[in-house]
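One protein chain is absent from this view; the other protein chains keep their places.
And now, subunit A:
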Amino acid sequence: MTWDWGAVADFMPRFWDGLLLTLQILALGSLISFALGLVWALLMRAPSRFVRWPVGAVTEFIRNTPLLVQLFFFFYVLPEWGLTFSALTTGIFAIGLHYSTYTMQVYRAGIEAVPAGQWEAAIALNLPVRRTWTAVILPQAIRRVVPALGNYVIAMLKDTPILMTITVLEMLGEARLFAQQDFQFTEPLTVIGVAFILIAYPASLLVRAMERRLVR
C-alpha cells in the first residue's frame, strides 16, 4: 500500500464540498435538536397526563430505535404518503429529531437542578408563570446544560456519515464516491478521518472548558 499525495490533492475539492455539507447538517441538526428538545422537556412538565403520555411515548420510541431505521423510514416511507423532501432536508430533520430526544433529558436535568428557592422567590414576587420560566428558570437551566448539549453536538457530528445512506454527499459520501471512481480508498478516508478529529477534539476541549466555567 502506497500513500499518494496526488490522490489527496485530487480529493480536496470534493472534500471541501463534503466538509461544508457536514457542517451544514451539524448546524441545522443541532438547532432542531436544541429547539425540539426544549419543547419536549416543557411538554413533559405539562399538568395534563394526556400531554405527557403521548410525548413520553413518542420520544421514548425515537430514542430507543436506531437513527438509521428512522432515516430510512423518513426517506423511503414518507414519499409513499405523498410527503416528499430532498435527501438533505430529510436527513437534517431525522438527525435533529433523533437527538432532540436526548437533549430533552439534558434540559429536564437542567430544569430540575434549579433550586426550589428560585420558584418560591418568583411566587413571592407574584411573577406570572410564563415570566418565571423565561426570566428565571430557563436562563439558569440552559446555562447549566450548555456543556451537555455540546457533547451531543459532537456525537451528532460523528453520526452525520449515516446520511450517506440516503445519498447525501457529506464527507464520507464524497470520500466513497471518490474512492469508487479512482480505486483509492486510503487517502480520502484518511483525510476525512483527520478532519473529524480536527473538529471533534477541539470541540470536546471547548465543552470541558465550558463545564468548568458554566456549571457551578
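Throughout what follows, contacts are C-beta pairs under 8 Å (C-beta built on N, C-alpha and C of every residue); 3 or more make two chains touch, one makes a residue touch a chain; residues count from 1.
Convention: contacts and distances are computed from a predicted model.
J.: Have a look at "histidine kinase", "Ectoine/hydroxyectoine ABC transporter ATP-binding protein EhuA", "Ferrous iron transport protein A" or "DNA 3'-5' helicase" and point out the UniProt protein name belonging to the hidden chain.
T.: "Ectoine/hydroxyectoine ABC transporter ATP-binding protein EhuA"
J.: Pick out which of A:Val69, A:Ala121, A:Ala155 or A:Ile197 touches the chain that's been left out of the picture.
T.: Final answer for the missing-chain contact: A:Ala121.
J.: Please output the residues of subunit A touching the missing chain, sorted low to high.
T.: 115, 117-118, 120-121, 123-128, 131, 135-136, 139-140, 143
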